[in-house]
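And then chain A:
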Amino acid sequence: MTRTDNGFSATRRLVLQGAGAVALVGLGNLPFGLTQAFAANDKYPEEAFKQKTEADAIKSLYGRTAEASDKVKMDAPEIAENGAVVPVSVSTTLADVTSISFLVAENPVALVASYKIPAGTMPNVANRIKMAKTSNVIVVVEAGGKLYSATKEVKVTVGGCGG
Partner candidate 1 sequence: MASTIRVRATSSGETTEVQALIQHPMDSGFIKDSKGELIPPHFIQQLTFEYNGKPVFVADWGGGVSKDPYVKFAFKGGKKGDELKVSWVDNKGATDTTTAKIQ
Partner candidate 2 sequence: MRITTLTSIAALLLLGATSALAAGEDDYKAAYAAAEAANKQAASLRNQWTTTASTLAVAKKFADGGDFDKATASAKEAEALAKASIFQATSEKERWRDLEIR
C-alpha cells in the first residue's frame, strides 16, 4: 500500500496552484458570455468528469478559479474508515448559492460530484465519496457568480485484520 506523505502532497499542491494561476490567465482570452452560458447549462458536464486534476475540473466546470473562504464549512473525517465510503458534507453562510461541487485531488478523476442548487434549496449537501488514497478533498461553492472553496486533507489506508 503506498502512502502519500505530507511532503509529497504539499509539493503537489504547489504545482496545482501554479496550474490554477495559468488557468486564470487563460481565462482572460475567453469570451465572457461563453463561460456564463456554460455554467448555467443543465446538461451533464461530461468534460469536467474527464479531467484528472481538480484545477482542470473546476476550470472545465465553471471556467474560473475558486478562492478559499472560511464561509464554506466542510465536514470530513481526519482518517477515512475506508476509502470506499467517506462521508463528506458541506454547509455555507454564503448567499445566492447556485451549485456545490466535491473534488478529490488524488483520485484518477478529480471531480466526484456537482450539485445544482436552485433558488429555495438550502446550500447544505451531504454525500459519500470514494478516495483512492490520502488526499485533499476540495469543496467548491458557486455563489453570486463567484467561486469559493474549502480544502481538507483526509487520510486513507485500507487493509489489515480490522473490523
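A quick word on the picks: all candidates are chains of the complex that A comes from, given by their letters.
The rule is simple: contacts are C-beta pairs under 8 Å (C-beta built on N, C-alpha and C of every residue); 3 or more make two chains touch, one makes a residue touch a chain; residues count from 1.
As the structure is a computational prediction, the values presented were derived from the model and not from experiment.
Engineer: In the complex, what candidate makes contact with chain A, out of 1 or 2?
Structural biologist: Selected candidate: 1.
Engineer: Show which residues of chain A lie in contact with candidate 1 when the two form their complex.
Structural biologist: 42, 44-45, 49, 84-86, 89, 104, 107-109, 111-118, 120-122, 124-130, 132
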